[in-house]
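Heads up, one of the protein chains got dropped from this complex, but the rest are sitting where they should.
Order as written gives the chain letters A, B, C and D; numbering starts at 1 within each chain.
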Amino acid sequence: MRLCGTKTWKGLILGNSITIKGLHAGYGAVKVLSGIDLEVRSGETVALLGTNGNGKSTLIKCVMGQVRPTQGTVHATIEGVEHDLSRLSTEDIVGLGIALVPEGRRLFPKLTVEENLLLGSFRAAARAKRHESLAFCYEAFPRLKERRTQLAGSMSGGEQQMLAIGRALMTLPKILLVDEPSVGLAPILVARTIDTIAEMKQRLGLTVLMAEQNFPQAIRIADRGYVLVHGHIELSADDPQSLRDSDIVRKLYLGGD
Amino acid sequence: QSAEPPIRIGMGIAMSGGLAAFGKSALLAMQIWAEDQNAKGGLLGRQIELVYYDDQSNPSVVPGIYAKLIDVDKVDLVISGYATNQIVAAMPTVMQKKKVFMTLFGLAANDKFNYDRYFQMQPNGPDAQAEFSRGFIEAALSMDPKPETIALVGGDAEFPAIALAGARENAEKAGLKIVYDRTYPPQTIEFASVVRAIKSTNPDVVFVASYPPDSAGMVRAVREVGLDNVKLFGGGMIGLQSAALKSQLGASLNGVVSYDLYAPEPTMKFPGVEEFLVRYREQATPQGIDPLGFYIAPLAYAELQILGQAVEETQSLDDEKLAEYIRSTEFKTIGGDISFGERGEWAQPRILWVQYQGVSGNSIEQFMEPGRQVILYPDQFKSGELKYPFSEASK
Amino acid sequence: MSSTYTSHPAAKRVLPKAFSLPILLFGVALVAVELLIGTQVSEYYFLAAYVILQYVVLSTGWNILGGYAGYVNFGTAGFFALGCYTTIALNNILPMPLPLSILAAGVVTGLLGLGTGYLTLRLRGVFFSIATLALAVVLQTLIVNWSFVGGARGAYVLRPDAMWPFASYVHYLLVLMTILAVAAVLVAVAIERSWIGMGLAAIRDDEVAAEASGVPSLRLKLTATTISGAILGMAGAPFPYLITYVDPPSAFSLALAVNAIAMPLIGGTAVWWGPVIGAILLGTTQQVLTVTISSAANLLIVGVVLVVFVTVAPTGIVGMVRRFRKGRS
Amino acid sequence: MRLVSPHQQVGQPILQAKGVTKRFGGFTALDSVDFTVAPGERVGLIGPNGSGKSTCVNCLTGALTPEEGTITFQGQDITKLAAWQRARMGLVRSFQIPRPFNKLSLMENVQVPLRFALAEAPPEGSANRAMEILASIGLDSKADWSPKDLSQVELRKLELGRALAASPRLLIADESMAGLSDSEVDEIVELLERLNADGIAIILIEHIMRAVMRFSQRIVVLVAGKKIADGNPHEVMRHEDVERAYLGQ
Partner (left out) sequence: MDFSWDLLLNAVASGIMLGGFYAAVAVGITIAFGMLDIVNIAHPAFIILGSFLAYLSINSMGVDPFFAAMLFAVLGFFFGRYFYRAYYHFFEKRGDDSLQGLAFFFGIMFIVEISLVLIFGVDYRLIDLPYLAKTYEIGFVQIPLRLAAPAVVGVLMVLAIQLYLSKTFTGRAIQAVAQDLEAVRFVGANPIKTKEIAFGIAVGTAIIAGMLLIVIQSVEPSIGREFIGRAFAICVLGGMASLPGTLVAAMILGVAETLTSTFLGPSWSPAVAFGLLLLTLAFRPAGIFGR
């Protein structure tokens, strides 16, 4: 796609990355993450694996500034400029070019599909290109075009998930964070959604961090992966194959106790 | 100067809420009386102190206020706040303590109680309902040719309801056919449709009974819709007496026949009233209180004049003696000569009916001069002639 | 399997008995004290106490629907006024002792509550609140146009003489209102501690989920609107005897609606003593201010108290006490 | 325990839906769907996103009123009954998006159906029974927590626990496993199997095919509001419409 070609180019030259060092975080007395080191390098798709309640979402919330670390640092480099995310508000982080497809979708149920998408272009950098972005989203998700005037809240779970991804793309992000995109999707759509993420990544030159339960699907598109167990990084794998081969993954996912 | 404790006069009075405009005006007049009297050495050689609490225009706090005044503050005398609700709410407490009760503008408030120590300052006379609109209907009948039809309209509240009931009786007695008889609710903003409905019944006379915001709304709607065939328009329109509405409506008032309690006409120059009004206006304007002081102030002052005279003459604060004295005396006050009759009402009713004439522009000062509010009724105070029909008089 | 959990602390929290003897005994004692001091105390204090207790009844009644079930009633004044006008109407038809009027008012306004419940059964949240507001306006219009109870002109209800053992009619009114307040609180406690309270709490949190759990939400809501309506109306029934002359603006006063909401909020809506404390506190403040600061400023102070209170203690006094206890333990 | 309704005869289906149709405005979300469940049966209900599964559950349990069709439960016509009446008869569901009672503790959350959904409520034993249920979903250690402090998964478990407390004859689990790890999915499936062993019929709505295949005796497939397949899991899976519309590849 035309609009993205230059982005890819810039991305490659200037680099968009996330670096997390020694991160501790939690909710009040509940400590969820301890001593996380994690890196997402420019142009990569990194999968964040781990069963429920192990802190994947919390980690993503730390990147998005929704949860403040008690210790450690979260930095992002956007087009070569480094930012300390732990000091920024969520909206400012989005403003930098980091977008989130949140857990539970978090759409605006009483706005129409199109209004939801347009709101995605709120940040200054995205506003001018909103028409192109919208056309792009409709091309990627024809279902959304069909339902453009339906209220988001009355769409089915899967339709909503598409809309959530579409809305995130409307912010013209450099880095995309996705929290469990396949939850509640039909098998046919799980694969399609994961493919869409991979495709978007390609077309828009994104850097992606994806938390996902569905190990086989996640692994299909991941360049690297981390496995989170009880708030620690249990495994950091530099290629998909070593993830597949790891005992931990087998134990966690294939129920092989 | 005197070592004796002051004489304390207690009341609850509206200083906030819907009745506050009247309450504050009345209170100022009373304070002026207290100043005057204290300057003259007080009563029985004792200074006078007014003890008052804000009743918030809410009658449900009134019983408590009077119980406190009488039992706890141990005031020597009690008087009422403004208007019927507050008076009646205080009555059981006051009656139980057998206090003399001078009251300010209660409509037939004593009819049910028949309390013999009750004295009421609004000059309605013993039959308020019938008396109120008598002057208006007489003015209507004085026209030539005699009017045949009348429209009655008023607000959904106590005063308008009584005024309308009286007007209905009087109109029937006078042989006027009632062609419109409706009420409107308190929050009405838009009166044009009311006026148009009235107009469509083609009455000769229109009688309105209203509270302040409606009075203004009514007059303006009449101007906009136009009542071409009507001979006489007016009624018991509370609020037209106040400076605020007078100056706002200005020339729109011309021709309107309205009830009033005082007007600066030559026929009403009671001794002391002009000096009082001068002093009242000095203080009212800076306090945001009605700067003309025609409606309630002179009679509020007079109320305390009466009470003061009773105390001085009987040389006592004994309620029985005071009541006896007030019942049997004719008082000369700045509000005129007053004597009380049945149920503590004025023995001789004195509802004034005035017609606004020659008003131009919006200055308040013009209303302080004679000739703007020409008194048509009662004859004793009559100061000019009725202009009609209404469209003529409006010019 | 069940025996495993009998020792768990949460398992021990079996619902307490719905009837509260201590409150009843306190009420009896209160009435006894009132009867004893009848002649020694100035009527002023009786009147002040009456008004405060009237607010206790109002805020307790409001809280049954507003606090327990989460249905915020803006139309308190409508129920209160209907209670007043029941007394007036009965007085016109066939004068009867006040306690009977109070019961009759409870029946009439309970029916109104039931009707409100039916009419608004599909309404949730603010829609319900606005509907109750509208209901009060419609009711006021009806009363204004109903001349049998005085209409716009208002109606007089003269106090009869007080009978033994009461020192005065005001004293009698106070004792009646005390009984009413204790009864209202007992009803609130019973609801709170019984299965009705639990069902209402479930409805408050999520009505659809409650239905799916077998909670007959309509029936419970109707129970709550009826009981709440009856209590609000009974609070209004003696009012004509307090102020002797009632016209629609004084019966449908905004101050009532405001207080009935503000008091439970200041006290706390989750438990029965929240509204009671709130009513006593705010009611007393208003009474004291009326007779101390004799100017328009007293309403100003009520406003400031309200603002300061809800900003400083957002969960009401109940919440404050709970936090204090938590902090201590 | 609940007695079998006198209307019901052996062999008769516990739930029978005929011609159920639901429209939202001009959009037909359910198009004349027929549906039966035998007592003690395990039925999987699958279909693409937006195919009307949740809508179907809502119609069956009374959260929505269908425009057409009749629903019979244990031999009794329940089309016009309120949701709570159906719950009391033993037709119980969990919600796809958890809807806990946020101001009540987990314990009380489970007590609500214990007190309301059972024909004869056990007032004294309810606390113990509630703890048992919390234990069976692994939340007993958090009995006095507020649902606000739970993770998504725990909320789903609570959702299921609340349904259990209502002593269902037929339990409809609407995506109770979405977002669970495989071992947790197995845990829930086992839980459901245990319930089923007690004679409870179960409709499982799920996108996790592994679980659906393992659990279901019969699978019903909805596509665009229409039932396109109904039968033996393996046959249904090989059905070409199903492959095309749902499974992909």
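Note that in this section a residue touches a chain if its C-beta (ideal position, glycine included) is under 8 Å from a C-beta of that chain, and two chains touch if they have at least 3 such contacts.
Treat the numbers as computed from the prediction; the structure is a model and nothing was measured.
Enquirer: The chain left out here touches which displayed chains?
Expert: Touch partners of the hidden chain, whole complex considered, are A, B, C.
Enquirer: Consider the whole complex, including the chain that is not shown, and state which of B:K74, B:R182 or B:K269 touches that chain.
Expert: B:R182
Enquirer: For the chain left out of this view, which of A:L23, A:V40, A:L59 or A:L118 touches it?
Expert: A:L118
Enquirer: Touching the absent chain in the whole complex: find that residue among C:V41, C:L158 or C:V305.
Expert: Touching the chain that is not displayed is residue C:V305.
Enquirer: If I consider the whole complex, including the chain that's not displayed, which of B:E190, B:E282, B:E313 or B:E369 touches that chain?
Expert: Touching the chain that is not displayed is residue B:E190.
Enquirer: Using the definition of touch stated at the top, determine which of C:L103, C:A131 or C:A162 touches the missing chain.
Expert: From the options C:L103, C:A131 or C:A162, the contact with the absent chain belongs to C:A131.
Enquirer: Go through chain C and note every residue touching the omitted chain.
Expert: The list for chain C reads 66, 72, 119-120, 122-124, 126-127, 130-131, 133-135, 137-138, 140-142, 144-145, 152, 254, 258, 261-262, 265-266, 269, 296-297, 299-300, 302-307, 309-311, 314-315.
Enquirer: Counting contacts across the full complex, list the positions on chain A that touch the omitted chain.
Expert: 64, 66, 89-91, 94-95, 99-100, 102, 106-111, 115-116, 118-123, 126-127, 151, 167-168, 170-171
Enquirer: Which parts of chain B are in contact with the chain that was left out?
Expert: Spelled out for chain B, the touching residues are 16-18, 20-21, 24, 156, 182-190, 192-194, 196-197, 200-201, 212-213, 216-217, 220, 223-225, 239, 242-245, 248-250, 287-290, 362.
We adopt the following convention: only the chains that are shown with their structure count from here on.
Enquirer: To reach chain B from chain A by way of touching chains, what is the minimum number of steps?
Expert: 3
Enquirer: Tally the contacting C-beta pairs at the C-D interface and at the A-D interface, and name the larger one.
Expert: C-D
Enquirer: With chain centres defined as mean CA positions, report which chain is farthest from chain D.
Expert: Centroid comparison gives B as the farthest chain from chain D.
Enquirer: Which chain would you call central, comparing Cα centres to the global Cα centre?
Expert: Taking the mean of all protein C-alpha atoms as reference, the closest chain is C.
Enquirer: Just curious, how far off is chain D from chain C if you go by their C-alpha centres, in Å?
Expert: 42
Enquirer: What is the distance in Å between the mean C-alpha positions of chain A and chain D?
Expert: Spacing between the chain centres: roughly 32 Å.
Enquirer: For chain B versus chain D, what separation do you get between their C-alpha means, in angstrom?
Expert: Each chain reduced to its C-alpha mean, chain B and chain D end up 74 Å apart.
Enquirer: Would you mind listing the residues of chain A that make contact with two or more other chains?
Expert: Correct list: empty.
Enquirer: Could you draw the chains as nodes, link the ones that touch, and say if you get a line, ring, star, complete or other?
Expert: line
Enquirer: On the basis of the stated criterion, which chains touch which? Give every pair.
Expert: A-D, B-C, C-D
Enquirer: Residues of chain A touching chain D in their complex?
Expert: Chain A reaches chain D through residues 27, 30, 51-53, 103-104, 154-159, 161, 180, 183-192, 213, 252-255, 257.
Enquirer: For the complex, which residues does chain B have touching chain C?
Expert: 15-16, 20, 52-54, 56, 58-65, 67-68, 71-72, 84-85, 88-89, 91-93, 96, 109, 112-113, 155-158, 160-162, 165, 183, 185-186
Enquirer: Would you tell me which residues of chain D are touching chain C in their complex?
Expert: 61-63, 82-85, 87-88, 92-93, 95, 99-105, 107-108, 111-113, 115-118, 121, 123-132, 135, 140, 143-144, 162, 165-166
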